[in-house]
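Here's a structure for you.
This part shows subunit A:
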Amino acid sequence: GGGSSSDGGDTPAGGSGGLKGKTINFVGYGNDNPWGAYFNGVFTKKLEAEGAKVVDLTTMDPGTAVQNVNQAISNKPDLIVTALLDTSSMVVPIKKAKQAGVPVLVFDGRPDPQVDDDVMQVISDNEAVGKAAADNLIEGLKAQGKESAKIIAITGTKSSLVTQDRLKAFDQQMATAPQYEVIETQDGNWDPTLSGKIATQLFAKYGCDGIQGAYGMADYQALPIIASAKQAGCEVAGDTGLVVTSSNCFKAGIEAIQAGDLYGTATEDPGTIANQTADYVIRYFDGAKPPKKEVVKEERVTAANVAEFAAQCSNA
Partner candidate 1 sequence: MTTLTEPPVATAAAEHGSREPGRRKPTASDLVVVLAVLAVVALGLTTDRFVTVANAKAIVTSASLVGIAALGLTLVMIGGSAVSLAISQTVAAVGMIFLSAQSLGLVPALVLAIVGGAAITALQGAVVGYAAANPVVLTIAASFAITGIATGVSGGSSVSASGRGYDHLNATPGGLALSVYVLIALVVVVEWVLRRTRFGRTLYLVGENRPAARAAGMAVGRTTAVAWAIAGALFAVTAAFTAAFNTSANVNLGGTLTFDAIAAVLAGGTPISGGRGSAVRTLAGAVLIAAVSDILLLRGYSTGVQVMVKGLIVLFVVVIVHVRTKGRHA
Partner candidate 2 sequence: MTSSPSSARIGDVLVRVDGLVRTYGSTRAVRGASFDVQAGEIHALCGHNGAGKSTVVKMLSGQESPDAGTIHLAGRLVDLGSRQAAQRGGVALVDQELSVVPALTVMENLMLGDPQVGWLDRRRTAARRFRPVLDDLGLGHLRLDQPLTDLGIGERQLVEIARALGQQARLVILDEPTATLSDVESAHVYSAVRKVAASGCSVLFVSHRLGEVLELCDTVTVMRDGDVVATTSTADLTVESLIVQMLGELPERPDRRLDQDTESEVLARIDGLSVPGRVDGMSMTLHAGRVHAVAGQLGSGASEVLRALAGLEPGASGSAVVDGCPVHLGHPSGAARAGIAFASNDRKSEGLFLDKPIAWNLLATRLGHLTRLGVIRGGRWSSSLARLVALCGLDPKRSGHSVGSLSGGNQQKVFVGRSLGRDDVRVLLLDDPTRGVDVGGRAAIHALLRDAADSGMAVLFASTELEELLDLADVVTTMHQGKVVGRHAGRTSGALLLREMTHGSAADEPSAPAEQPPGRAEKREVHA
């Protein structure tokens, strides 16, 4: 970008001319994913309102994403904004962008440590999200007065750093309450149907009295867990029933919290991060030199504060 300002670090300067006339190539999650669809809408609208041109190269396929980033580099835009469907396959494209002098902003999941320094980042605090899930479970089980409990976790796609980061923090936090034991961690692949199927099998394997708590990594994974628990004849929530928590709040999750089925969730809703990412881009082009890495604040949501987040979480 043609700009002024003294480049302090190695953050490429966006300049101070604002967004007008700037081209942004956007390789986000595809519109066939609800989270992505909402993010894309908010993000694109906000930047276009500022006069930027957003070239939509979104996809849900990791291989296509690599190609689209390469395409974006060749388009020589003022900025590439991308999400990492597959962390490791994005290493080389990021390096190429650096060579070509095209700045890259990564949102949502963090990049591979090899290229951590080569990109700007607006990432969700996945460790906070994982920790929130553990906190919810511990709180819920303690409220029921459980001396001990067995817990299952059904995760997002295990190969993504998002899942790995969350799981690590979740396990760490659970370790602080050793009376509650995580007995199964299964890969639910961000797939509601698969998650429900796994849950059904796990309830059969351990029986209702063998599982006291469950973590579904997204609301749309936790709800099938609740449904399958009910189908297996297990009590859910209440004074003695199964405590279920999740993250990635969605409208259906908020409703389930309000109905008392779901103990809690965490934010990481697409609207918040979309706004913050767009904001980052605006600041970047205004020459405000935002910090290289920004972490979106994630919140724990339970029945106690659900009203506060109902609006924020009801977008998808």
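Note that a residue touches a chain if its C-beta (ideal position, glycine included) is under 8 Å from a C-beta of that chain, and two chains touch if they have at least 3 such contacts; residues count from 1.
For anyone wondering why these and not others, all candidates are chains of the complex that A comes from, given by their letters.
Every value quoted in this text rests on a predicted model; they were computed, and no experiment measured them.
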Only one of 1 or 2 touches subunit A in this complex; which?
-> 1
Can you check the complex and tell me which residues of subunit A touch candidate 1?
-> 30-34, 36-38, 41, 186-187, 191-194, 196-198, 200-205, 207-208, 220, 223-224, 227-228, 230-233, 250-252, 256, 316
